[in-house]
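The next block holds one structure in the form of structure tokens; read it before the comments.
Omission of a single protein chain aside, the complex is shown with its protein chains in their original locations.
Chain nomenclature is as follows: A, B and C, assigned in order of appearance, with residue numbering initiated at 1 for each chain independently.
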Amino acid sequence: MSSSFGRVFRVTTFGESHGAGIGVVIDGCPPRVPVSVEEVQRELDRRRPGQSDIVTTRNEADAVEILSGLHEGVTLGTPIAMVVRNTDARPSAYEGMAQAYRPSHADFTYDAKYGIRAPSGGGRASARETIGRVAAAVVARRVIEAIQPGIGILAWVRSIQDIAASVDPSTVRAEDIESNPVRTGDAAAAAVMVDRIKQVRSEGNSVGGVVECVIRHVPAGLGEPVFDKLEADLAKAMMSIPATKGFEIGSGFAGTRMTGREHNDPFRMIDGKVRTVSNRSGGVQGGISNGEDIVFRVAFKPTATILTPQQTVTSAGEDAELAGKGRHDACVLPRAVPIVEAMAALVICDHLLRQRTIL
Amino acid sequence: MSSSFGRVFRVTTFGESHGAGIGVVIDGCPPRVPVSVEEVQRELDRRRPGQSDIVTTRNEADAVEILSGLHEGVTLGTPIAMVVRNTDARPSAYEGMAQAYRPSHADFTYDAKYGIRAPSGGGRASARETIGRVAAAVVARRVIEAIQPGIGILAWVRSIQDIAASVDPSTVRAEDIESNPVRTGDAAAAAVMVDRIKQVRSEGNSVGGVVECVIRHVPAGLGEPVFDKLEADLAKAMMSIPATKGFEIGSGFAGTRMTGREHNDPFRMIDGKVRTVSNRSGGVQGGISNGEDIVFRVAFKPTATILTPQQTVTSAGEDAELAGKGRHDACVLPRAVPIVEAMAALVICDHLLRQRTIL
Amino acid sequence: MSSSFGRVFRVTTFGESHGAGIGVVIDGCPPRVPVSVEEVQRELDRRRPGQSDIVTTRNEADAVEILSGLHEGVTLGTPIAMVVRNTDARPSAYEGMAQAYRPSHADFTYDAKYGIRAPSGGGRASARETIGRVAAAVVARRVIEAIQPGIGILAWVRSIQDIAASVDPSTVRAEDIESNPVRTGDAAAAAVMVDRIKQVRSEGNSVGGVVECVIRHVPAGLGEPVFDKLEADLAKAMMSIPATKGFEIGSGFAGTRMTGREHNDPFRMIDGKVRTVSNRSGGVQGGISNGEDIVFRVAFKPTATILTPQQTVTSAGEDAELAGKGRHDACVLPRAVPIVEAMAALVICDHLLRQRTIL
Partner (left out) sequence: MSSSFGRVFRVTTFGESHGAGIGVVIDGCPPRVPVSVEEVQRELDRRRPGQSDIVTTRNEADAVEILSGLHEGVTLGTPIAMVVRNTDARPSAYEGMAQAYRPSHADFTYDAKYGIRAPSGGGRASARETIGRVAAAVVARRVIEAIQPGIGILAWVRSIQDIAASVDPSTVRAEDIESNPVRTGDAAAAAVMVDRIKQVRSEGNSVGGVVECVIRHVPAGLGEPVFDKLEADLAKAMMSIPATKGFEIGSGFAGTRMTGREHNDPFRMIDGKVRTVSNRSGGVQGGISNGEDIVFRVAFKPTATILTPQQTVTSAGEDAELAGKGRHDACVLPRAVPIVEAMAALVICDHLLRQRTIL
């Protein structure tokens, strides 16, 4: 188990989906940074189930309590512990699943690793674990603002299956994204996506897609070669989110089809600053930010929970058939958007603080 | 600077491309594991320049010396330090470059981060740094053999630009891959790739591509949720290699176009073991290996060094034109293959040792 | 702020003395280890205020709740979060103190470091923080039992000021120590110590002393040179406890007066095992346990809180006089005993798990 992330701004999450609660401890947060429980709550509400008719109807209040590290709305420099209690746990909905391994879930691998497993709802492997990450990221954003005002982190759904949104990372705005239940920056595509999601849900099926994220106004110099390169830490952060299968930055996999002459980003002096004319690098060169927009994409597989019968085996080692039931998201992408933003915030905050150890 | 990787099997690399030497220290290597300097040398020769007519002609002996941690061919459990001296450094070949930032290299970002930079040859950002990783990985492979015999790690070039090799990850053999200078598992595609590389080199241009890697016979249970998931650590490892722009595992980005019903891997009991019938998971579920082949792909951008004039700026903040010169690889993919394998070995070795702390 | 301890069995504590709660998260605990909330509670009761008439009368229930990581009395291998809510916080008792720095407390240094400070009761610097350590140590003891049955950790008060108890580390029993309110293994000395503590308390003064600890039946081989030597990690663990000023192992400072001939521990084969005839090494040689009893001592300064007027300065930078008030321990030693044991358990548990990564 390794439930800590970050070197200086270090978060440790805890909690099973159907246990007493879910939470996080942040160690290494600088003092005197304003944070309110209300803004943490607001962000948790963004990733919470039951927000619209295209996501799971499980309805948790997900009310956060801050146990330590704050006094009168300001950080103390001491560990910040935050807890969300599980109130809508319905272990019974998962009965039967305890025996048959759900395909493409973590049931079997947790048993293989630990020889034991929380009996219902995915336990630690549930996406509910990300509550702690999202809560911590609100604090991370406040720290970022305090150190380097102006950095903006924004994610959106880039595609659902083959339906691609047309979004310009350099101009898309939060209100565009939040204006539709899919959380994409292209209203026309959003409508098509909603239809697709409703359709596959009605079939008991599910879909995946790609989330894209931009981080704007990052100063040049963040990232620590040779192993903690900025893109390496972003890749790890994103690939630690449940259901992710891929990460790419800048030109990504498509860039492998170009020649160097097409791909290189020429430098020019613009307004007295070193800038690149194009941004196939995605804002990072040699593992270090170059001052351009950081742009990356994360692949999410179709939700593993489907409501049609599937072949599987039981924990007793016998072939079986499993008919899915219970609540589920036919598409996790809309709820993944704030989680991608959260992990990006944790990485940027940590590297901003790490950069301060350079003279 | 963060030049250490791994939690238990921990490697720290050091060295600039044109300084006195390049090397690595391994801390946390178990004792009584047989390792010979000859096998380290053999693997370094695989990633060395000057092996064939499609890679850079820089010809370094890259002779490794083991300074500590071994006695009579067996590890002591103490830190293993290995050094390769730089013998073919030609600072003069890089003169002029010290002033103009090479586009899509790390010259500008190193200056932005550190306010200083090794004056020639890429310094720490040079791919020469990976010598330490490759040397350490030889030791990692011996440890893996000692703990879990039978694990095999094999990488190959999957594509160069639009030229895709047809390779079956479950059956491809090392001798197939090493039989051609491109290091791919498809002889027909190899010939086309060689032609393409020679052509772009003759034009002073460069190309990129995708390396694919399989790790076979990994036991179920490796990987540490929620942050040190196996795919997250693999992603970080790969994205820390110079020139990488993307990582995907199993179905990857293509999997986002499928539905859950198509994508899920059904379980079946086969020969008394829990197996999946398909492997869109890529050998990892919930961040933990499931016993199937681990299959992932890494995107490498076209080499940034090209020999045609490019727009850039100088460290003095003036627009300039840079005409590349010096030795360079028109395509790094063949030499990237052993580096991808090396990073995979470091991740697997570390997680095998970490798993031993589980009762 | 660095509130994490341990490499494999890693605890992170959180909480201020007068905030919402105090707690701990354990990451890296092996699965399938039996732990009950009752035994955690029992150990917290040992270090709790208000147990006898020689310690502070602050009376907190200190009721622990386990939020995660356990299912039906067994660890899951996932993070274990435990919280104790602060119920008897009386901020008013500390009013006035917010302005004048209490001498030999951490008020001034926290302000110097963070530029902010929890306003009452010591905040993070309060010994109340050790609740998290003690709770985690109960889990650590269960892990130790599961891996290496028979290890025993026992601490006692060795001296209060000049009053020295006569205790044989190799034979003293828990019931001897718990039979008196001072927690020493010498009933006669205990009586004298109680009188001394009552006397200084009646004078509004305080005393310190030395706690001694033995760890029995540790297998040879624990400890990781060259920096994480067993005695080095024990020293750090003990010196992280509030009010400590010194640590020594085996012969300690007194051993510096001997010659090598007197000091060396001869080896002999006894019952087929390599044993030392004497134990001036204190159970550790070259940073690694040698199978003998590990014996060390920790110096605790007299409690900084006294009830007589003292010279000090205010946070506004003016000389002032401070007359202490509020509840306080005239002697922390009895309550320090379980904390010393707790930190010893954390170190041993961590090193037992680390040793498993050695082939």
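FYI, a residue touches a chain if its C-beta (ideal position, glycine included) is under 8 Å from a C-beta of that chain, and two chains touch if they have at least 3 such contacts.
The shown structure was predicted, so the numbers you read here are calculated from the model rather than taken from an experiment.
Contact with the chain not shown here comes from a single listed residue; of A:Ala61, A:Ile147 or A:Val192, that residue is A:Ile147. Contact residues of subunit C toward the unshown chain are 1-5, 7, 13, 101, 103-106, 108-110, 112-114, 124-125, 129, 159, 161-162, 200, 205-210, 220-229, 231-240, 242, 244-253, 255-269, 272, 274, 276-277, 280-282, 284-291, 299-306, 308, 310-313, 317-319, 355, 358. Against the chain not displayed here, subunit A makes contact via residues 8, 28, 30-33, 77, 143, 146-147, 353-354, 356-359. In the full complex, the hidden chain is touched by subunit B at residues 1-4, 10, 12-16, 19-23, 25, 27-29, 31-32, 65-69, 71, 74, 76-81, 83, 113-119, 123-124.
Simple rule for what comes next: only the chains that are shown with their structure count from here on.
Across the structure, the highest number of inter-chain C-beta contacts is found for A-B. Here the chain at the heart of the structure, going by C-alpha means, is A. As a whole-number value, the distance joining the C-alpha centres of subunit A and subunit B reads 26 Å.
Averaged C-alpha coordinates put the centre of subunit B at 46 Å from the centre of subunit C. Annotation: 39 Å between the Cα-based centres of subunit A and subunit C.
Counting partner chains per residue, subunit B has residues 358 touching two or more of them.
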